[in-house]
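Apart from one protein chain that is not included, each protein chain of the complex appears where it belongs.
Letters A, B and C mark the chains in the order given here, with residues in each chain numbered from 1 onward.
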Amino acid sequence: MAGFDKVVASYDDALKGLEDGMTIIAGGFGLCGIPEGSIAQIKKMGTKDLTIVSNNCGVDGFGLGILLEDRQVKKMISSYVGENALFEQQLLAGELEVELTPQGTLAEKMRAGGAGIPAFFTATGVGTPVAEGKETREFNGREYLMEESITGDFAIVKAWKADRYGNAIYRHTAMNFNPMAATAGKITIMEVEEIVEPGELNPSEIQTQGIYVDRLIQGTFEKRIEKRTTREA
Amino acid sequence: MAGFDKVVASYDDALKGLEDGMTIIAGGFGLCGIPEGSIAQIKKMGTKDLTIVSNNCGVDGFGLGILLEDRQVKKMISSYVGENALFEQQLLAGELEVELTPQGTLAEKMRAGGAGIPAFFTATGVGTPVAEGKETREFNGREYLMEESITGDFAIVKAWKADRYGNAIYRHTAMNFNPMAATAGKITIMEVEEIVEPGELNPSEIQTQGIYVDRLIQGTFEKRIEKRTTREA
Amino acid sequence: MSLSRDQIAQRVARELEDGYYVNLGIGIPTLVANYVPDGMEVMLQSENGLLGMGQFPTEAEIDADMINAGKQTVTTVTGASIFSSAESFAMIRGGHVDLTVLGAFEVDQNGNIASYMIPGKLIKGMGGAMDLVAGADNIIVTMTHASKHGESKLLEKCTLPLTGVSCIKKVITDLALLEIKDGAFHLLERAPGISVEEIVEKTAGKLVVPDNVPEMAF
Partner (left out) sequence: MSLSRDQIAQRVARELEDGYYVNLGIGIPTLVANYVPDGMEVMLQSENGLLGMGQFPTEAEIDADMINAGKQTVTTVTGASIFSSAESFAMIRGGHVDLTVLGAFEVDQNGNIASYMIPGKLIKGMGGAMDLVAGADNIIVTMTHASKHGESKLLEKCTLPLTGVSCIKKVITDLALLEIKDGAFHLLERAPGISVEEIVEKTAGKLVVPDNVPEMAF
C-alpha cells in the first residue's frame, strides 16, 4: 500500500488478521447493505468464538446467518434477531449468547465507539430489561440510562462507490448502520460495488471519509430481498 | 404554512417569537457559513440578555460581533473568541460572560442536544480548567469528563441550497457547525442562498433533513473573508 | 361491532395533523398511511434511515437497496431524504418525530407498554420500538382490547417485560379510544355498537367513564 491507496486484491487480504474470539462490527439492516463478501470470507476462514455486533443476524442461509451453520458465532449484539430458525435453535440450546440492544442505542454505541466517546446517556430502555445492571441518572427531571460505546477488532461494511482512498458513498437505504460501523473498527474493511479514482466523488458528498477505511475491496453482491412487496403497475 | 413548506417571506417572520433572555444556537466557524440575515435581524429587533452558543463571536462590526455593539449578549458559549476588541472590552468590564468550551465538545454538545442525549463522556479537557465542577469517571483505565448537551430556544443556521421542505446541503467548509446547530433549536431558522423545489436534491445527498427546520428563508450574503491568504497564480 | 384493522387505522388517521412527521410501526399502524385525510400532508419516517417513505414499488421499480424498517421494498415520495441509522435515531430520540403509532401486547393505566417479548417464546428483540416510545411525546398504541381468550390487554400493571415506562397517552383498540392520564384509562370514544359495559368488562386496569361516551362514526 502506497500513500492512501486502500485497495486490496482479495478477501483473503481483506480479512487478514482475523482471529478466534475477536469482535466484529458489521453494517447492514436486515439483508440490505450487508458486507456479503466479508461474511463469506469469514465462513471460509472458519474463525470461531466471534462476537458480532450487527442490527440483525441475517436469515437462514444468507447474510450473517451463514456463520451460525458452523457455530462460528459466540455472541450477537443486535436489536432484532427474529428471522432465523437456526439462531433460535442455538440460542435455546445455550450455544449462542445474545445481547439485545435497542436499535437507536446500538447505532449510537457504534458512533460513540468511533468518535472516542466511551459512554452516553439515553432515555431509551429506562425501566425495561435493557436497564438491568446499568446506571441511571436524572437530567432535567427525567431518568436516563448510561450506555457504553462499542468498538471492534474489525469492522466490515458495504458501500456503493468509493475512491481508492476509501472515501465512500452509499446507495439509498443500504446506508443504514454502515457509516457508524466503519468508524468503530480497529481495522475497517469496506466492500463496494465500484471503485473510482480519487477526485471523482464530490468532497462534500462523501459519507464515509477514507480516514476510517483500512482495506477496500471491489465485491459482487447478490442483494437478496427479504420482503418483496410490490403494487400493481 | 401548508404541509411541509417551511418558507417564510421575511426575517421578521423568521425570528418571530425571539425574546429577551433566550438561548440561540448559531452555526458558522469564524465568518464562514454564518447566518448573516438572522444576526442582522436580531440586531434590528434589539433583543437583550441573549445567551449565544457559537464557536466564535464574529469580529468587530461583522458576524455575531455586531450584537455586542448594543450589548445584546449576556453570555457566549464558544471555543475561540480572540478576534474581537469589543468582546474583550465587555468581558473585562464584566458586562459579558463567556463559557469557553473545547471545539469538539461544543460540536458534540449541539449534536447531543438535538439527538436526545442529555450527556456524554469525553477525554477532552480532563485535568484542565474546563473540568472544574464537572464529574469525571474512568472507562478502560482512562479518565473522562461528563459533558451535558445544549439546546436552544432558537437555532440560526446557514445552508447553501434547500428545498421548500427544509432539506438542505452546504457548500464546502461553510458546513462546519451548521448541521448540528440545526438539530438543537426548539425553533430552527435556516437561511439559504437558493431555495429549490422538493425533489431537486438527491435524497441521499441531503445533509440537514427538513424535519429539523421550522422556518426557511432565502437570504443574501456578504461572505466576508477573515484571513485572505493566496499564492501566486 | 368491534372495529376492523382498517377502521382502527382510519380512526388513528384522524389524529394526524398537516405537516406531521410520523413513524408507523408494523401491522395496523402501517395501514394508517392509507387514510391520510384529503388535503393533508404527512411524511412517514422509517427508522432504518428514510424520511418520506412512499408506496410499494411496481415490479419494475423494485430495488433491494430501498427498504423500510419492516424490510419491505418501498419507494420514496418527492422531497424525501435518506440517512444513517444514527441520524435516524437522533431524530427519534431527539423528539423531532411528531407522532409514533405502534402496536403492543399490553398497556397499563400508568402508560407503560409491553410490546417486544413474551418470555418462554422466542426473543425476537425490540428493534427500534424502545427508542420510539422513549423519544416521542405523542404516541398512539393500536391493539385489540382483549386477547382471543377474552383477557384484557389494558391492565393495571403490565405483566410482560416493558418496552417503555409512562410513555403511552393514547390507545385505540377495536372497541374504544382511550386516554391514559393520572393513573387511569379515560374512555373517550367507543366503537359503533359497542356498549360501555363491554368496554368496562374488558378493561382490567382502572377505567374512568364519563357520562357521555360518543360513538365513533365511519
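The definition used in the following text is that contacts are C-beta pairs under 8 Å (C-beta built on N, C-alpha and C of every residue); 3 or more make two chains touch, one makes a residue touch a chain.
Keep in mind the model is a prediction, meaning the values are calculated, not measured.
Although one chain is omitted from the display, it touches the following shown chains in the full assembly: A, B.
For the options B:F4, B:F29 or B:Y165, the residue in contact with the chain missing from this view is B:F29. Contact with the chain that does not appear here is found for just one residue of A:E36, A:E108 or A:D163, A:D163.
Contact with the omitted chain, checked across A:G65, A:G114, A:G127 or A:G152, is made by A:G114. Of the candidate positions B:F62, B:Y80 or B:F139, contact with the hidden chain is made by B:Y80.
Where chain B meets the omitted chain, the residues involved are 29-33, 55, 78-82, 88, 91, 98, 100, 102-108, 110-111, 122-130, 171-180, 207, 223-233.
The omitted chain makes contact with chain A at the following residues, 1-4, 111, 113-117, 163-165, 167, 183, 198-199, 203-204, 206, 209-212.
Note that in this section only the chains that are shown with their structure count from here on.
Between chain B and chain C, the least number of touching-chain steps is 1. The chain with its Cα centre farthest from the Cα centre of chain A is B. Our note on geometry: chain B versus chain C, Cα centroid distance of 35 Å, whole angstroms. Chain A and chain C have Cα centroids lying 29 Å from one another. Centroids built from CA atoms put chain B at 32 Å from chain A. Residue positions 115-117, 203-204 of chain B are each in touch with at least two other chains. Touching two or more other chains at once are residues 82-83, 89, 92-93, 135 of chain C.
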